[in-house]
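The other protein chains are all here in position, but one chain of the complex has been omitted.
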Amino acid sequence: MTQALPSEAEQDQVMEISMGPQHPSTHGVFRMDIRLDGERVLRLKPVIGYLHRNHEKIAEAASYLAAIPYTDRLDYLCSMTNNWGYALAVEKLAGLTVPERAEYIRVIVSELTRLQNHASVVGFLLQDMGASGTPLMYAFREREKVMDLFESLSGARMMCNYMRFGGVRVDCSAEWLSQAAKVVAGFNGFLDEFERLLTGNEILMARTQGVGVLPRELAINAGVTGPGLRASGVNYDLRKVDSYGVYGRFEFRVPLGEHGDVYDRYMMRVLEMRESLRILEQALRDIPSGPFMDPKARLRGLRPKVGEAYARIESPKGELGFYLISDGSPNPYRYRVRPPSLINLTVLEDMCLGQSIADVVVILGSIDIVLGEVDR
Amino acid sequence: MTLEEIRSRLEAFVPGCHAEIVVNGSPSAQNSLLIDRQHGLQAAMYLRDHPELQLDFCSNVTAVDWPDREKAEKIKTKRIVDGVEKEVEETKKTTIPGYLEVVYHLFSIAKKEGPVVLRMHTANRTDEVTLQSLTPVWRSAEFQEREAFDLFGIVFEGHPDLRRILMWEGFTDHPMRKDYVPPPDDDLEILAVSEPGA
Amino acid sequence: MLGEGIVKGLAETARNFLGSFIEKDRLVTVQYPEERLPVVEAARMFPFLIYDGVDQEEGLRCVACQICEKECPPQCIHIEKSKDKKPDFIGKQQFYPAVFDIDVSVCMSCQICVEVCPFDAIRMDNEFELSTDDRFAGLLWPKEKLAMPNEHYLAIHPTEATEVEARRAEEKAQAEAKKASQPAAVAK
Partner (left out) sequence: MQPSDQVFVLLKHWLVGRSPAVMQPGVSILLTIVPILLIFPVLFAVTTVLERKGLGRIQNRYGPNRVGPYGILQPLADGLKSLTKEDIVPSSADRTVHFLAPLVLLAVAFLPYAVLPMGRNMVAVNLDSGVLFFFAIGAISELSVFMAGWSSRNKYSLLGAMRAVAQMISYEVPLLLSSIAVIMAAGSLSTVEIVEKQSGFSGIFPHWYVLTPWGFAGFILFMIAATAETNRSPFDLPEGESEIIAGYYIEYSGFKFALFFLGEYLGMFAISGLGITLFLGGWSAPLPFLTWVPSWIWFFGKLLGLIIGFIWVRGTLPRLRMDQLMNFAWKFMLPMALVVVVSAGAWRFLPQGVTRWLVSMVFIAAAYVLLARGVETRNKIAKRTYRFAE
């Protein structure tokens, strides 16, 4: 991990550069202290904390219910999956069950979240590569449709605050489901368009293939999760491994990469979107009617028994975990978020060493971080 | 392998290691394994490399602050009263010294199993807050142990790069501790107002 | 062959360029002040307090139970309970808020206060054009500004509001029936 210090003659050529926190492609207030030889990276240290607001402390002072809106603000692109991770942890801690219909709604909104997250991440990646915003705008055009769905369901486009332990906040109407089906049906066309624009593009291939290679062993050891892990060829998708919710009932495949480079990470996301569409089609077809909340669940004044629970879900960024310790009082004694964005950053330096500064932004873009979650 | 088997194997194969099962009372029933602080690293190595366990993935590393508590309990003591030894029952208030606890959630990607929850305690909350770092075993602990150091003040021995991560260099307190008192809100405003003029 | 993907990409952007003139589906931008999207029923901005009838003070449903104040995640609600009591819609004597302030610069529109309110007294408004040049007093909304007639609630969340109306009417009927039966019981 420690880089040999350059000799004195070399030191004249070494340039220290601080990328961020105000930089167009650090995806927020992220900073990297980089030592450069020409444009080659000799050392890279991530510096974070500019958006730190001590989310965990805030949640420990609030009731179990009041923490849900705060989870929206972790990874602000995927509030639905954040809600789910937290709700799952509380359900485990308090022994609540979730009705069928709510489980299906959860799957539907989470897969929609995955679609919009992956689409915009690919757009951002291309933006980092200098593509004048075209792929990003196409992605945002489609994301808008998903966000409209979220708005009509939960009342907000990004900060959905939709799931509750024991179910979801409001039921979805038949009209909403048919609207969602329409969006899902149209999404394949968008993916085809996206791939025609990008996947075969020689510049994109040249910029991404063989860049930022993450070896399989390092990926596992460094706790990289999500598309980044699967791009390195590790078959580990929590939707399959844990089959939380009702994921066990759906037929879908887990795409696996071979090289573990930026191109593989990009393709993982594209292919995962296609698989998400399959899940969505099945979920929208099979959704049962029934209650959407566990009647036993008490939202206000929940006092779980003394104990602890760790729950994790496959969020679009990776494994999102929530660790709760209850001391029997109405607010959690310990509330911990396992942020996939932060832990995926561990290997940033390993991936960037020896690459050029132009690759650094691309590699960072391919890791897919959201600073709300990194800094909490 | 059940937790009990893991515990007995740990004690058998890691010399001197003392492990204890901590029962979790909640419906999640995720029991955990408390390892003594001298053998954390060895135990972790064993757990990772054991072919039947292969806990190659350390998902979550976090710390918990348990401050000093007062506990009232009835105890029987032998005391010499009026020259005769008698058994006396009396209520005694004891202060249970607090400690800082680190929790590791381990999973196995190879076997798709887990979690195995590992815990370690520091000796106290003030001066003996050192624990063995497990970063050499799992790189994923690197940032998370830095975070525990930053927010809880646990010092990890053997960590390659133990610096503050979320708070700034020069910050002295540890905000996630239960007894942390945040500076009053208006401090920020005073700073903002006084700086340009002064 | 080198250049094939680039040519394909150029064709795709050309298609989108032309498509943005022809297909409405491609040009999704809404020219905001002139064009407006219909506000969805579930939309939420900042809370308001409901009052029945015409008089704000009389009809305010809030009974100053302070549950929302406690549950509010960013702690933006400030309530001071009244000393005296006034009758509510079923005639029961209840406290009322002497002071009810919401700091909307802190409020994060999460709707937790709505969910925990047992009296259907607080709901989310969908008014979003709220800019003001006074960022302190202009964004601290007192009871007078927060209070809205029930008709407003019926207008912006019709489905939910009719349910609430029906439930309240039933409660009121029950209470009146009880009241009607009570003198009889006394007489017995």
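When the chains are written out, they are named A, B and C in that same order, and each has its own residue count from 1.
One rule holds in what follows: a contact is a pair of C-beta atoms (placed from the backbone, for glycine too) under 8 Å apart; a residue touches a chain by one contact, two chains touch by 3 or more.
Please read all numbers here as calculations on a predicted model, not as lab measurements.
Chemist: For the chain that's been dropped from view, list the shown partners it touches.
Modeler: In the entire complex, chains touched by the missing one are A, C.
Chemist: Just to verify: which one of A:R141, A:R164 or A:R376 makes contact with the chain not shown?
Modeler: That would be A:R141, which touches the missing chain.
Chemist: Which chain A residues touch the hidden chain?
Modeler: Contact residues on chain A toward the absent chain are 15, 17, 23-25, 39, 126-134, 137-138, 141, 197, 200-207, 209-210, 235, 237, 240, 253-259, 263-264, 267, 271, 356-361.
Chemist: Mind listing the chain C residues that contact the chain we can't see here?
Modeler: Residues 1-3, 6, 9-10, 12-14, 16-17, 19-21, 26-29, 31 of chain C touch the chain that is not shown.
Note that only the chains that are shown with their structure count from here on.
Chemist: Any idea which chain sits dead centre by C-alpha averages?
Modeler: Centre-most chain by C-alpha means: A.
Chemist: When the C-alpha atoms of chain B and chain C are each averaged to a single point, how far apart are the two points in Å?
Modeler: 44
Chemist: In angstrom, rounded to a whole number, how far apart do the mean CA points of chain A and chain C lie?
Modeler: Taking the average C-alpha coordinate of chain A and of chain C, the gap between them is 31 Å.
Chemist: Counting only Cα atoms for the centres, state how far chain A is from chain B in Å.
Modeler: Whole-Å distance between the two chain centres: 28.
Chemist: Identify all positions of chain C at which a residue touches two or more other chains, and write them in rising order.
Modeler: none
Chemist: Among the residues of chain A, pick out those that touch two or more other chains and give their numbers.
Modeler: Correct list: empty.
Chemist: Can you list the residues on chain A that touch chain C in the complex?
Modeler: 62-63, 65-70, 72, 134, 138, 141, 144, 151-156, 159, 161, 169-170, 193, 196-205, 299-300
Chemist: Residue numbers of chain A touching chain B in their complex, please.
Modeler: Chain A residues touching chain B: 1-2, 48-49, 52, 54, 56-57, 92-95, 218, 220-225, 234, 236, 241, 304-312, 319, 321, 323, 325-326, 333-334, 336, 338, 342-343, 345-347, 375-376.
Chemist: Looking at the complex, which residues from chain B come into contact with chain A?
Modeler: Result: residues 24-28, 30, 56-60, 62, 64, 103, 105, 109, 112, 115, 117, 138-144, 151, 160-161, 164-168, 175-176, 180 of chain B touch chain A.
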